[in-house]
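Every protein chain of the complex appears in place save one, which is left out.
Chain IDs A and B follow the sequence of writing; residue 1 opens each chain.
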Amino acid sequence: MLQMLTRRRLLKATRQTLKLLVIVSTTFFGLLLITFLIGRVVPIDPVLAVVGDKASPEVYEKARLAMGLHLPLWQQFLIYINNVLHGDLGVSVLTAKPVTEDIRRVFPATIELAVTATCIGVLVGIPLGVFSAVKRDSFLDHVTRVIGLLGYSLPIFWLGLMALMVFYAQLDWLPGPGRVDVFYEDIVEPVTGIMIVDCIIAREWEIMRNAIWHVILPASLLGYYSMAYLSRMTRSFMIEQLRQEYILTARVKGVTEWKVIWVHALGNCAIPLITVVALSFGGLLEGSVLTETVFAWPGLGLYLTNSLLNADMNAVLGATIVVGSIFLGVNLLSDFLYKVADPRAR
Amino acid sequence: MKRSDSMDNHLLSVKNLCVSFPSPKGAVDAVRHVSFAMGREKIGIVGESGSGKSVTGRAVLRLLPPYARVTAGHIIYQGRDLQSLSEKEMRGIRGRGISMVMQDPKYSLNPVRTVGRQIREAYEINHTVSRHEARRQALEMLEAVRIRNPEQVYHLYPHEVSGGMGQRIMIAMMLVPKPGLLIADEPTSALDVTVQLQVLAILDDLVSQRGMGLIFISHDLELVSSFCDRIIIMYGGRIMEVVAADRLHESSHPYTRGLLNCLPKIDGDRKPLPTLQRDDAWLEQPENQEEVI
Partner (left out) sequence: MTRKQKIQGARAWLLTDTPDSAFQAAAGRFYLGLLEFFHNRLAVVGLLIILALITTAIFAPQIAPFDPVATDLANRLQPLSAHHWFGTDEMGRDIFSRIVWGSRLTLYVIILVAVIAAPVGILVGTVSGYFGGSIDTVLMRITDIFLAFPKLILALAFVAALGPGIENAIIAISITSWPPYARIARAETLTIRNSDFIRAIRLQGAGPLRIITKHIMPLCLSSLIVRVTLDMAGIILTAAGLGFLGLGAQPPSPEWGAMTSAGRSFILDQWWLITMPGTAIFVVSLAFNLLGDGLREVLDPKSDS
């Protein structure tokens, strides 16, 4: 692996990624345009939302001018872009705080879930896909394919509710919704925003254990979907690679079968798998919206749905931009890694 | 480059090899009752597509897909019956005992590893040495296949080398563990004609120098006859004839004659070339031919 990271290749990959950045910037621009337009489509009068419907006409007019709503649309858009790039996503109607501050508060919880779920997906899904491809039509293969099929068919909110019902309500093995039990809330100082890390910093071991128990169910739920997707893609890639002639060459050389599969074949799969893992991460951001709703997990997804139900457009659009940007960023990273890892990508 | 060989020193002896593949229309017999023996000589296996020549080579190395059914009276390499070996023991034979060069280095080399690393791996499997020593061996081998700047080529990836060079790298990789027998499955078919001759010359030299046996599988009768000591001609999974290369044109077997007559000759008459007439009777030849000249 290290051999691949020669200076020459890193430089070339960086140059190509810069080109990509230009493309990404235009996409981001488009993202902002769409969210801006959505914001202007709202049938609710944004001024009224701020001043209330009992305000006098003068107050209304002052607010309207302050919000820049008298300017032509394209000028409003430029102001909007300027604001966003400076980190100003407006003020939340619900919490009366800047949206950026709100998002910074809730964001780590979602990251906690998404990262854990991706780890589960990678550590369980990829090996499962490999086994499935190697021992095709075996029992394990069929099980893997069923798991994959279910992952594409089961509604995530339903599976979450079922899991809560079984493991929490009936069996009492795992705790219920929330990040920690109710009486532990707001005790630990949120330093990083990730509950488990904060507990370690504050040396609150009891709460930390509680937090770990609480994260198991939502993370496993998301992890299941990640695993289903990754195992299916890995299986597909591995079958393709195992057909190739260089695999025969390796066997002729006398390489052990273990090494042929896990080093040679999987090594060649690793490159497209990077893109797939990135895509799965994006899918998890989506899945977290419903998961957080079911488990009352105070992350970005729950924030989004709450704002939505309260018609807090600034918050909704702000969260949409953030999620869209993360998605773009992750794709960019995966493109870069792809170019670094694949010697043929010129 | 023709030698007479010593028949009392059988390198590889195959008796009654049969390979069949299941298919929706019933089992397909790819190889039927193939028997031959060879010493440290160059044998060519010639046939059309589907004659079973590649399958024979792979059957010897036990590298056919698991759904293939392989049976044989015996497959003896250097006194050991390969059929009785466990998979682990068989792996020991592969590379160190018998090696194989395949047709197209574009596909037969691992695209994400440098060629040097791949050759090094071939050596390291069979010898426990330091990385440094293995690298030295790999470089030596690259020189042996007449690659002029082995140090540089060592760090290249397969897509960065030409077809001829790739095939030479393949040969280097397969010969670095010093096997006793090399099976070359259409090694020059994917190359330009001029490059073909170069690669063949290298192969010839190395095989002679090391006193190895060579099984050269090809569809090109002319090429094989100029290169090998004896020629096995296959059709429909059976051996039609085994003939010494220098006596090829004296062959009386109808299939061989048919093949020979199809070859354009630069000083032949200008009449249209005859079409090969296939006779289904050839598929029903008696079993247990052990024609050893």
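Simple rule for what comes next: contacts are C-beta pairs under 8 Å (C-beta built on N, C-alpha and C of every residue); 3 or more make two chains touch, one makes a residue touch a chain.
This structure is a prediction, so every number in the text was calculated from the model and none was measured.
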Displayed chains contacting the withheld chain: A
Contact partner of the left-out chain, one of A:A169, A:I187 or A:I212: A:A169
Which of A:R179, A:H214 or A:R235 contacts the chain that the document leaves out: A:R235
Sites on chain A contacted by the missing partner chain, in the whole complex: 23, 26-27, 30-31, 34-35, 38-39, 41-43, 149-150, 152-158, 161-162, 164-165, 169, 232, 235-236, 239, 282-283, 285-286, 289-290, 293, 304-305, 307-309, 311, 313, 316-317, 319-320, 323-324, 327-328, 331
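By our rule, only the chains that are shown with their structure count from here on.
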Distance from the mean Cα position of chain B to that of chain A, given in whole angstrom: 53
Residue ranges of chain A in contact with chain B within the complex: 3, 244-246, 248-257, 264, 267-268, 271, 341-344
Residue ranges of chain B touching chain A (in the complex, touch as defined): 61, 63, 87, 91-96, 99-100, 102, 104, 107-114, 117, 121-122, 125-126, 157, 159, 170, 173-174, 177
